[in-house]
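Got a structure for you, written out below as structure tokens; questions coming shortly.
Note that this complex is displayed minus one protein chain, with the remaining chains in position.
And now, chain A:
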């Protein structure tokens, strides 16, 4: 029987605290039985994967290593212990059971670490591929299609501007032609006026001639018989003067009709054509302006799309970076498991030393549970953020 009845409970409590420490190190929150937790850890893996101590076999516990870790027994294993207790076979069997349990927990921890490492690599690899695909897509949109759209829009704009310029040149040319036409018609009018003036002169000469013929007739009558022949000539001249005046009147009338016809046609033809062309040009100009507005709207829409794609990509990229960084927690978990394994190792060695005394059926040297508990109380790697010393997850030294 145990000379110190509290030993079993101390061992159980020690393992329980180890389990509690493991739960804390793993970020778990639990207050339950140590053994049930350790058994739970053991149940995490199927046992098909056997690292480290598993290779040594469960049935044959590893021999006590030469290295003596921190325990009272290790410091002086031959020191006499006044509390020599007689240990029952059941206790040694139970200790062996705990050893196996610790080995299983250690083995499963290593398995979890390796498998999560592989999973982390896969996750990061996929995220890396996704990030690359997103970057390629955005580059394609921005530098490929986006560039083409802008080129097309710029070329369309240039074509529209060139078309508008052509139309403006045409309108200017038409305007110059019309002015030239008006100038030519004005010249015709001027010549017609000069002709009318000449005709007026001819009619004046005819009137003068008629007057002279009348005077000659009077003088011929006064001369009597001697002027009879002269009277015939005077009558003939008078007739010619009247005929000349009649022709001059006829020409004057015809010139007047010609001028009226020219003015009427000029107004009708040039005015109507000019008005029609102006209306057509205005319609074309409106269509061009509408086309230009449409092109600008397409360009603006494309630019908005590009900007939105860029913003969404930036947001996705930030999320990917955050997720990739979060995968680092796998390494944190791995190191916590390693830390936990160190505690299991310590407990395993203590139990092994006690079991080595099984032949004597006496426990002469009981490991110092305080050393075990001190190890349990140690901080593990990467404690929760809120408990980081100094509160700085990122610190630049002064």
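Quick note on the criterion: contacts are C-beta pairs under 8 Å (C-beta built on N, C-alpha and C of every residue); 3 or more make two chains touch, one makes a residue touch a chain; residues count from 1.
Keep in mind that, in the parts below, contacts and distances are computed from a predicted model.
K.L.:
Suppose you had to identify the omitted chain by its UniProt name; would it be "Protocatechuate 3,4-dioxygenase subunit alpha", "Two-component system sensor histidine kinase/response regulator", "Acyl carrier protein" or "TRAP transporter large permease"?
P.N.:
Result for the unshown chain: "Two-component system sensor histidine kinase/response regulator".
K.L.:
For the chain left off this view, which of A:231, A:316 or A:332 is in contact with it?
P.N.:
In the full complex, the listed residue that touches the missing chain is A:332.
K.L.:
Touching the absent chain: which residues on chain A qualify?
P.N.:
Residues 117, 120-121, 124-125, 127-128, 131, 317-318, 321-322, 324-332, 334-336, 379, 381-383, 385, 388-390, 392-397 of chain A touch the chain absent from view.
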